[in-house]
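Of the protein chains in this complex, all but one are displayed in their positions.
Every chain is named by a letter (A, B, C and D) in the order it is written, and numbering of its residues begins at 1.
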Amino acid sequence: MAGYVGKSTANSEPFFIRFILIILTITFLSIFLILPLIAIFMKAFDQGVNAYLASNADPDALSAVKLTLLVVLITVPLNTLFGIIAAWLITKFDFKGKSILTTIIDIPFAVSPVIAGLVFILLFGAQSLLGQWLISHNIHIIFAVPGIVLATLFVTFPFVARELLPVMQMQGKAEEEASLSLGANGLKTFFYITLPNIKWGLLYGIILCSARAIGEFGAVSVVSGHIRGLTNTMTLHIEILYNEYQFTAAFAVASLMSILAIITLLIKNFIEWKSKIQS
Amino acid sequence: NTKETNQDVTAGDKKKLEILNVSYDPTRELYEEFNQEFIKYWEKETGQKVAIQQSHGGSGKQARSVIDGLEADVVTLALAGDIDEIANTRDLLQKDWQSRLEHNSTPYTSTIVFLVRKGNPKNIQDWDDLTKENVSVITPNPKTSGGARWNYLAAWAYAKEKYHNDETKIKEFVSKIYKNVEVLDSGARGATTTFVERGLGDVLIAWENEAFLSINELGKEEFEIVVPTISILAEPPVAVVDKIAKKKGTAEVAEAYLKFLYSDTGQEIAAKNYYRPRDENILKKYTDQFPEIKLVTIDEDFGGWKKAQEKHFNDGGTFDDIYLPQK
Amino acid sequence: MKKKNRKIKRLSVFPGFGLSLGFTMLYISLLVLLPLSMIFFYTSMMSWSEFWETIVEPRVVESYKLSFGASFIAACINAIFGVIIAWVLVRYQFPGKKLIDGLVDLPFALPTAVAGIALTTLYAENGWLGQFFSFKIAFTPIGITIALIFIGLPFVVRMVQPVLQNFETELEEASAILGANRLQTFLKVIFPELLPAIITGFALAFARALGEYGSVIFIAGNMPMKTEITPLIIMTKLEQYDYTGATSIAVVMLIMSFIILLFINGMQWWSNKKFMQ
Amino acid sequence: MSILIENVTKTFGSFHALKQINLEIQTGELVALLGPSGSGKTTLLRIIAGLEDPDEGIIHFGKKEITHLHTAKRKVGYVFQHYALFKHMTVFDNIAYGLKVLPKKTRPSKKEIESKVNKLLQLIKLEAFANRYPAQLSGGQKQRVALARALAVEPKLLLLDEPFGALDAKVRKELRRWLRQLHDDFQITSIFVTHDQEEALDVANRIVIMNEGKIEQIGSPDEVYEQPNSPFVYNFLGNVNVFKGRVQNGKLFNGDAELPVPDVTHSENDQALGYVRPHELSIVRNGSLKEAIKATIAHIHTVGRAVHIELKRKDTNQFLEVELTKEEYEDLKLRTGEEVFVKPKHLQIFKGN
Partner (left out) sequence: MSILIENVTKTFGSFHALKQINLEIQTGELVALLGPSGSGKTTLLRIIAGLEDPDEGIIHFGKKEITHLHTAKRKVGYVFQHYALFKHMTVFDNIAYGLKVLPKKTRPSKKEIESKVNKLLQLIKLEAFANRYPAQLSGGQKQRVALARALAVEPKLLLLDEPFGALDAKVRKELRRWLRQLHDDFQITSIFVTHDQEEALDVANRIVIMNEGKIEQIGSPDEVYEQPNSPFVYNFLGNVNVFKGRVQNGKLFNGDAELPVPDVTHSENDQALGYVRPHELSIVRNGSLKEAIKATIAHIHTVGRAVHIELKRKDTNQFLEVELTKEEYEDLKLRTGEEVFVKPKHLQIFKGN
C-alpha cells in the first residue's frame, strides 16, 4: 500500500520506516483533526436529522449565515486587493524599510483575536474621542456591521499577501518587463501577464482568507454587540446557542461551517490539481 | 416569533419605534415570550408598532458594550453592579437608577441552588456538604462570570450566619468549598456543560432558573435540585438607559416596557421561565416550583454591589486570597 | 561634453510605485497600526509602577509560564509532526492521502470555540479518548497544549510542504552516492534545508498559540495559578472594567510575539546572507 | 575498474528510455556519452551509479555483478549536472562529507579527514575558498568542488553528467584540460555525459553516441568523426552539408548537380543522402556545370587559421558551409555576394531519405 513517489531508488526509505511514518501521520491527524470533526457531526445529529435541519433553518441561523457571507464578501475582496498591491510593491520595487513592512504584514498573525477586537473598541468606542464624535454624528462602527468587517479584515489581513509574496518573488520580473518592452502599459501588463501567472496562488490565498473570515470568533465577538438577527455571525450564533443549552443546534450550525470549510478545501484541491495539469 | 415582528417593523413605516434590550445570557426565552406580549400590549394602548431587538451575552461584557457605545434603550442584566458601571463611567443613566422602579428595579429574582446527580449519591443537602473532602464542586469563575459571583456570595452568606461574622472562619469555609472546585469555567454555560456533559463533579452551584433550564433541556432523569438552608436573593435588575432612550426618542416606550415586567402578564412569563416573580399572588401559584428558602439580600448583608465587588472580586479581594499563595 | 541629467530618476520600469506604496501604507496604518496603537495609548495612561505591578502579578506571571510553556510545547510538537506529515504527504502514496492533505487546513476554518468544545468532548475523563487514559487530559495543561496543537497544525505543514516539494532530489542522491545512509542523509542534507521553513512555521504556530482564546478556555479548566492562560487574564481584567490592566498585559504579549517574529525574520535574513550571497 | 553493461533496458511507464544497451569500458578509460537531449544519457549514468534500477540486463564492476547493489555501496564518484552541492555546507564540509558519513570503524580520524580535504583543495586550487558557501562561488569553482567531493572517497569509477553544461567557453576549456589531467593522474575509469560534440571529441578516449535510448556508434574520436556509421552520427557530429537525391550511374542527382559517388555499392535509383563536411568542400571560380554547385557567398568569417564561408545555392536556395584554410581563402580572394562553384572532395552516401 505504501508506494513511493520519488524519482530514484536511492532516495527511498525501507518499507517498515515508510509504514511507520504513514501510520504516525494518520494517527496524529486522526487524533487532532478527524476525531474532532466526527465529534462535531455526531453531536450535530444527536437529535436526528430533523432537528439538524430545523436548527439550520432557524431565522436567526439564516440571518447569521447572511451576515457571515456579507462580511466575507466585503473583507475578502478588500484584503485581496491589498494583498495584490502589497505584493506588487514588495516584489517589484526596491525601497528602504521593505523588510519592516513585510514584518508588519505578519503582525495580525501574532495578535490575540480578543485583543484584535479590543483595539477597535478602544479606537471607536464611546470612551474615545473619535468614538464620541461618531456617536454624536450617529455613525455606527462597532456593534454594527462595519465593526465586524473591520475586525475580520484585521484578523484575515495577511493571508493573501503572504500567499502571493513567494509566488511573485519566484515569478520574477522578466515576463512583465517583456510586456512593457512590447509597448503594453502598466494596467494591461498587470491584467494580461501578472494576473494569469499568480492566479492560482491568489485563489489559494483567497480561500484561506475566506476560511478564516468565516471561522473568526474572538475578535468578532468583542465588537459585535450580539444583537439577534442583526450583528450575529455564524460563530456568534453558535456561541449563543451553546449558552442557551441548545447544544445540538450549536453543533448543527458548526457542522454546517465544517462543511463550508471542507468545500473550500475541496475547491483548493481542485484548483491545485488544475494548476498542476496546466503546468 | 420575535424575529418576524422585528423585520416587519424594520421594513415598515418611517416613524418606526425600535428599542434595543441588552440582556444577559439565559433570558432569551423569557424575553422572547415577553417581547411579543409587550408589542401587543403597546399597540393596543397607543396604536404604535414597536420593534424590539434583543442582545444576549455575558452580563459584564454586555455592560461593557453599552459603555463602549452599544445603543441600548433598556438593560436587563444579572448584577446591579454592571448597571452601576454604566451609570458611573458614562452617565448614561442616573446613579440612583435602582430606586426608580419597584423592588430595587428587580421585577423578578432568583436564587442559588445545587444541582446534583440523580439520587444525590453524595447526599449533599447544604453548604457544609460542599466543604467535605471527597466532594467535587463545579462553579464558574467569579472573575469572569457575573452569575458565579452570586454563588460565591451565597456561600459567604451561609458561613457568615454559621460563624457569626467571624471573618477568618468564613474565609476558611468558602476557601474549602473552592478548594473542592475541579474546573473553574469562564461562564455559567461552560460550568453546566462540564457538570452535565463531561460528568465531572458531584454538585453544580447554579442559579435556580438555570438549574431548572438544564434539567429540562438536558435530562430530567439524571439530575435533581437541592435547596440549601440559606441562599442569596439574586436580583437581576432592569433599567432604562435614559440618555440613549432620550436621544432615540424611545424614553416613553422603554419605561413602559420595563413597567410591563411588573404587570401580571410580565410576572407570569417570568415565573414560567423559572424566575421568581415579585408578585406574591403569582409566586403562590408556583409554590411547587419555588420552595421557600431563607434568603439574604446583597444590600442588607453585603452593603450593596459596589462594596461586595470591591471586597471580594477585585484584584486582591477575598477570592484572590483563596487561590494566591499565602504571603 | 559631460552632461549630468537633472531629471527625476525613475525608480523602476514598473508603474505604480507611488500608488501602491501609498495604498499599502494607508491600509496598513488604518487597519493595523492605528488600532494597535490604541493598546499602547491605553497602557500609557498607567504609571510605570502600576504597569509593572500589573504585569508581574503572581497570577499573571503564572499565566505567562503556562501560555508560553504550552504554546512552546505545542509549537514543538507541531514542528516535529508537521515535518513528518509534510514528508508523508509529499513523498508517499497511500489511500486517503488526498483527503488528509485537504483536512490539514481545517483548523483555520473551524470556529475556535467549536474546536474547543469538540476537543473537550474527546478528552474529558468520560470522553471518547479521555476514558482510555489513567490521567486527566482535559482541564489540565495537557488539554491546553492539545488545543494549541490543533489550531497551529497547518502552519508547519504548509510551510514545509512546498520546500520539500521543490527539494532537489539530486542532493539526496549525491549524499547516497557518497555513502551516507538514509538517516545521515536526512539529518545532514535534507533537514538543514528544511530548517528555515520549519522555524517560520514554528514561529507562526507559536505566535498564534500565545494569543489563542476561544478554543482553549473550554478545555483549560481555568484554575487560577494552574490552568489559566494569559488571554483569559486579559478577559478577566475586562470583566472588571480594567481596560488599562487588560491592555498592559496585551502589550506584553504583543511585544513578545513581535520579538519572536522579528527574531525569526532576523534568523532567516542571517541564514540567507550566509548561504546565499 | 572495468565496467560491463549487458542488455540493459529501462522504461518509464510506457516510455522506453534505454533499449538493450551493451557497453564495455576498460580500466582507466575516459569515455564520453554523447547524444541529443532525451537520448538516455543521464538515465544510463544513473543506472550505473545505482540511482535507478534497470528493468532488464546486468552490470558488472570488474568481476563483480552489482546490478542491484545499493548506490551507497558502489563507491562511485558522481558529479551532477547542476553540481548538487550542499548549500548549507562550506566548501570544506562538502568535500569532507563522504568521509564523515563513513561508518565509525572505517572512518578516518578528524585530522586525517582534514589533511585529505586540504590536499583536494590544493588540487582544485581553492585552498582560499575552504570556508565559503556554494552560493559564493562562480560556476567553474562550484564545478571543481563537485569534482573534489566525488574524488574524496577515492572512487574507482567517476561519472560526470554534463559537467561543463552551464559554463563560459573559456572556463569550460580550462576545466576540460584539468579533468583530463586529473583523469590521467588518478588513473580512474571515467564516463562523462555531454551534448557538446566538440567537447566529446576533445576530451574522451572513446565516444559512445546515443540516440533514442540506443547506442548508435562506439569508437575513438577520430573513428566516429571520420567514419560515422549512420546518417544520425554524421549529422550529429559537427557541421555537415547534406545532399539529398537519387543515385544513378555512379552519380548523385541533387538539384541541378550531378555529384560523383565514390564507391557504387548502392543499387541504382535509390533515394540517398550524401554527406560532406565543410572542410571536404572546395570552392572554385569556374566549374563544370554538372559536377559543381553554383552558389553565392553569403557570409565569411575567420576563426584562427580557419575561414568559414556560408553560401547560398543558386538552384535550391539551400545553404552550404565550407571551411578553408586562411591560405586557400587568401588565394581565392573571395568576397561576399560573389558567385562561385562548390565541389565536394568526398561524398559519403547513406540510403534512404
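Rule of thumb we're sticking to: a residue touches a chain if its C-beta (ideal position, glycine included) is under 8 Å from a C-beta of that chain, and two chains touch if they have at least 3 such contacts.
Fair warning: this is a prediction, and the values are worked out from it, not measured in the lab.
Colleague: So which of the visible chains would the left-out chain be touching?
Modeller: Among the chains that are shown, those touched by the missing chain are A, C, D.
Colleague: Who touches the missing chain here, D:47, D:201, D:233 or D:247?
Modeller: Result: among the candidates, D:201 touches the missing chain.
Colleague: Have a look at A:19, A:45, A:93 or A:192 and name the one touching the chain we're not showing.
Modeller: Residue touching the chain left out of view: A:192.
Colleague: Check the options D:36, D:231 or D:250 and report the residue that touches the missing chain.
Modeller: Considering all chains, including the one not shown, the answer is D:36.
Colleague: Could you pull out which residues of chain C are in touch with the chain that's been left out?
Modeller: So the residues of chain C touching the unseen chain are 1-5, 7, 9-10, 13.
Colleague: Name every residue on chain D in touch with the hidden partner chain.
Modeller: 36-37, 138, 166, 168-170, 173, 177, 180-181, 195-198, 201-202, 221-222, 225, 236, 238-239, 277-279, 298-299, 301-306, 308, 310, 319, 323, 325
Colleague: So which bits of chain A touch the chain we can't see?
Modeller: 174-175, 177-185, 188, 192-193, 196-197, 278-279
FYI, only the chains that are shown with their structure count from here on.
Colleague: What are the chains that chain A and chain D both touch?
Modeller: Shared contacts of chain A and chain D: C.
Colleague: If you average the Cα atoms of chain A and of chain C to get two centres, how far apart are those centres in Å?
Modeller: Taking the average C-alpha coordinate of chain A and of chain C, the gap between them is 15 Å.
Colleague: For chain B versus chain D, what separation do you get between their C-alpha means, in angstrom?
Modeller: Here the centre of chain D sits 90 Å away from the centre of chain B.
Colleague: What's the distance between the Cα centroids of chain B and chain C, rounded to whole Å?
Modeller: Each chain's C-alpha centroid was found; their separation is 39 Å.
Colleague: Residues of chain D that touch two or more other chains: which are they?
Modeller: 50-51, 70-72, in rising order.
Colleague: Give me the residues of chain A that touch two or more other chains.
Modeller: Those would be 8, 10, 127, 242.
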